[in-house]
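With one protein chain removed, the remaining protein chains of the complex are shown where they sit.
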């Protein structure tokens, strides 16, 4: 609740247009809904620009379905990540228009007017095995209202494949780089591009990759500037950060 | 070198306005300067929007002075980070107009027209001991061409101090959060603000902070979205990422 | 054996009311029972205020059943944690009145007079996926003799959900905070409440959560005071510590 | 601000005894003081039962002195930890009645009525090298208003030294166990006592102690129940948790 | 593209034997093929001396089959590593002449003239459980064009078994040492032989081997010189490095 | 081969009682047998006092069977550890007199004269879940020729159970302590007993036990002296070290 | 206190030759001495075979001097490890006959009859930089009553230097192996000798030795049997374990 809203409310109390108990209620309660096992943050759309997203991992199918059902009642856009096919089936039983990205394990529901496209997000990946994470990022960025292009399998072992992508990089407002193993792609892209680079280490690799630790440390130590890192395999988080960047652009251009 | 430039050059060769050897030279060499111990990347200003920055740690005072001198010859803006006072003295002997932020250990030289202000950067820190890193970020963001505001010592142990800063958050285009110990500030700010949040873990703490590892992991696992993480104590990197974001806004608004 | 008991026993020997061999026996043996694969510590109820608890993980179903059977013979209250359903079935075959918390994986047997309620324990969790650990804590605290209230899914990404819980916090004597990912909830609660906070990191998360390490380090480095940490996923341990706190209160109030 | 206080304030606005702007001011500002580099949380005494404590490490001598001076103006009790002698000299120049524990590196200022003694805190340490941490805990617990007894050098290599301390353990309401190396003392004390045990791993040791990691992990994995762990070398944090426990007792006994 | 090739091309443009658009095309495109999910680097054979190798782990069976099919169209030699039997079946359905090393999990296709034998590679392993990695190395080195000999189960616990292998070591141009557990074999072989030693730590072991970390660190800290280390379980990488060494020899001998 | 044997052999060559080729053979070959995938060290019995032991993990059932068969041909005593039941079935098909410890996963074959009992080995374990490792140690120590006694479930949470075992400790020549979680048992036993203590950390535990790391570090940092540590879960290794100790005693007593 | 002693005491109480209070005193107090900052365990000589040893690191010079003075009053043999020269000067001021090993940083005081030689201890080290730790072990083993031989700089990079030491190995009852870097020496010695091997990893090395971690893990994973590991740089602990082994031999031979 912003200062201006608080002032307005107090004025209404002063003028007896709003009762003390009503004001109390408004000040005390913030708009969330309690399902017992979860407290849905219906206010998040106002605060963060996109409704609460369902992270399915660690929740039962029933819990996900109940949460999605309630979110659908309050919002035109619902996103659920890390969703297996059985979760999707349960969601589709409730919302027949739910769509599913098998590769990215993402469920999306979009109703009403499509969201305006705020900006251009380029998703690059180093190898084929990084695709599930890259797709989670790409689908999320799209559903949040962005133009998305994909540029996959451009790892630094064949750097000419990457140098070829200059035009794509220039098209973008923000670049998401998805890479496992040694994660060097983030540094090379960061050195070439003047856009914000969101680096996503993946758990792709074996042995001394230590489930993505090598790529994570590599990206955190990038000798190129303009690189921000998210958690290992966190395609959603990368897209959310990219979306926050394009929102800055979009608001400036309005 | 962009495709359009290459086409133009080839046309000139075809029309014999440019000799083969000259074209060869242009295609072969890119603009960097070799000091033997360092290869200065004078092209970086074009590519990344700001000239190469001198990271002083691990370089001798003489090396820094030589590099700064050459950069000054090519650019109006020079930035040197992790600079001790003795480094600054050596730089000032060459460039009398160099300025020094003792707290942030940053040397800046700004000549000619001031850079346009691209956007608003808010730097928040959790505790007083985080100030050197916060100041490195703040000074860097300023010299790169941003309005900067500082909001220090708003750690989550007294969360009312933070909740009070809503207006500052709304003023900003991007927020840099600097925190050591458990680094929880990034999550709380990320939950409140819809701007991109650049999280900088610091090595402030002791014991199981493991020199910033605790804050780093905490920030990477943030339950709030829109948070990108840079290396421990990397105030410069946070500012460079924030600057890349405001550049996106600025170009959109042009 | 306390000093006063030793003095009394020695007096009885001096007065020949107790034979040397009998005294020897009492001094030598302490009340535990040897099942071969386990030595049941029947003395623990006297020493620690609650009988030995069965940690089922790593024990065969038969071993658990045998241990529970012997404990039932000595105690009105039996608690078994980390118990799968098949373990519960085996226990119920022996003790028909055994109850089971599927979510918390806890078996409880309570006979005779209910234990007096020593105090008020509030169990808070950051997310829905933390519920199994939170329930292990809640059920344990209840069976040990405490009033327990649950307040789930109040993670810091939507901090208004948490700030709403002030009354619950004031009701409590001790607060158990269960959180995975970055575990920031413990710091924020620790900053708001003057009660002892028992922080339980969970293995909820992925990537750089490193199976709960991120939350663990975060909680250990809490910038708020009054926070004690237990092992990752150790809901039982948190409840036992909370119970030790309410016992201090209860003894003071007697 | 509690619900009851909010209701009262709103009633006063309704009855025009308090102006809108005044109510706005009260609702907007919480009592902290901004020194620029620090925001003093003068409200903490109300919220947590003891004023904000100064953690000196990472602050300049001047910063500590300025903070202590402001805290003295608002509170009768000031505590500064991790304070070197030169910090103490600077503080004493301002507050002539400041006292210093050289071993525990703690500065204390206590004016006015002594705080009531809320309960009994026993501080045990495993070895002589653990004394600085143990003293930080003991002095902190005393200044916060507790009876404190010390029992040092009772490590498990000579377990009879420990078994001898039963009476001390029974005297206590809460036991702080300070131990480095393998930290086994926490488990053994936890097995003997029914009080809450606050375990403080120390960085005492070498090699595979990894600066206290071994003791930390050992304490987190304690096979005894009722043990809460704080950060490595965090004597202050242990005392603050112990103090939160005795406050529960003290309020119950009132 | 080498400098000499660039000069020749520019000359042809100058002499109008090659059109601007044609030159543009040649300069712009490098020979890779885009399958959407993968960009095949057909240029790698020229650049690295052996065509792109398919790392099957993390790819679907369909993806591997599609990639192998395209590689076969451009190259006489195809190698696919970390291939399960079901992958091999899919490949054989396309290329009937594909062969499979079950132990080494390697698929090979060799058509046309056999590659010349560039040198002698000795593969040694410490224990029987290291064989899958050793075989991956041996088969890879063979298919890349080397004489390969195997010498397995010569761990240092029975050092006479190793000392017996002096003649084999002298036969070799490069030695691949495959060892898990403490990985000491690399140091002992490195002390005996004057050939380059390629050390491959394996994940063989348990407990404090930490999935190969112990062997990896051991090999990196080898007190013997002339030892280069590759990733844990990376038999392929060891063979590729060994092959790079024999290529140096072979080119010198030409 | 000892110096005295070498002198004797050379003398025989000098005296032409042994041909050069024969001497060469003897000097060159040491008694091991090459199965291709394994080199059996039949000399180990002479060198180490017990024949080569088969570590089954990571070997195929066929490999184990082949190795056991060859070892049986050269030795009266065969030991195979980490053997699943299916491995035992395969071994029993070859050696009908093979015996199996299901709990300790150990196969033993003992023919001919029983080995003399060299000394007394006490195996203590902290908890019931440590039994598989403890049994691996106990069975190994027995088959190598020792009197073995077991004393299980004497963890430090109920230290009276341990203090009761003084007589058993005095009976022993060497004590094997098997403990997971925080592994404090090794320190307490090490403080009580003057025998060599072989500490075996186990992977029993969860969370911050990090698969036995906590117990391992704890044991390595034991404040008690006379404690040697083996790998996590290495019951066999503990028994082999204990056996080396009793062999020292036995040779002294001869 | 042994069972037989307890029986005798109780009999004396029964016969009124010992008063209840006297018996109480004897049962209650065990012979340690409280210096406030330390509790000297004068009973340790009886229990462990050698008096309490002073670990100087982390103690002030005054604390060490006070402890040594009291130990000298109760024992003929005093040992202080990790002692700098200034500590030695302070000790010599009290005990003029104190001796000092500068390399091993060990102070020894031996009065009265020399201790009998219990057995033969061989100390081997891999490199010259390992000497301080090796000397700590050697001096400790000597003062505890053992014949000691040193065999330094026999690392596995020149394995012939080690193979030459067979006779020394056969002379020994127990071998202490001191090695840093990759620590392979322990495995090779363990494979050659049938004596118990006490492995001491040292912090000698750099980079990926991680202050001795590489050698520690290497030794814990030794493929040779009969190897027990102590903490990094713990020369004293290795000698104490070796001494416990020779005591077993010596008691058997009596």
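The chains carry the letters A, B, C, D, E, F and G, assigned in the order they are written, with residues numbered from 1 in each.
Keep in mind that, in the parts below, a residue touches a chain if its C-beta (ideal position, glycine included) is under 8 Å from a C-beta of that chain, and two chains touch if they have at least 3 such contacts.
Given the structure is predicted, the values throughout are model-derived calculations rather than measurements.
Trainee: Sort through A:104, A:119 or A:207 and give me the one touching the missing partner chain.
Mentor: Counting the whole complex, the residue in contact with the absent chain is A:207.
Trainee: Considering the whole complex rather than only what is displayed, give the residues of subunit A touching the chain that is not shown.
Mentor: Those residues of subunit A that touch the unshown chain are 126-127, 155-159, 163, 181-184, 187-188, 190-192, 205, 207-210, 213-215, 217-225.
Trainee: Could you please point out the subunit G residues that touch the chain left off the display?
Mentor: Within subunit G, the residues touching the omitted chain are 127-129, 131, 152-154, 157-158, 160-161, 164, 204, 206-209.
Trainee: Which subunit E residues touch the hidden chain?
Mentor: That gives, for subunit E, the contact residues 2-3, 47-49, 53, 119, 166-167, 170, 173-174, 191-192, 194-198, 216, 220-221, 225-232, 236-237, 240-241, 243-253.
Basically, only the chains that are shown with their structure count from here on.
Trainee: With contacts defined as at the top, give the pair, A-E or B-E, that has more of them.
Mentor: Counting C-beta pairs in contact, A-E comes out ahead.
Trainee: Note whether the interface between subunit B and subunit C is symmetric in residue numbering, meaning over half of all numbers used appear on both sides, and answer same or different.
Mentor: The interface is built from the same residue numbers on each side, given that over half of them are used by both copies.
Trainee: Could you list which residues of subunit F touch at least two other chains?
Mentor: Expected reply: 127, 157-158, 191-192, 207-209, 213, 216, 220-221, 225, 231-232.
Trainee: Tell me the shape of the graph of touching chains, choosing from line, ring, star, complete and other.
Mentor: Graph shape, chains as nodes and touching pairs as edges: none of the named types, so other.
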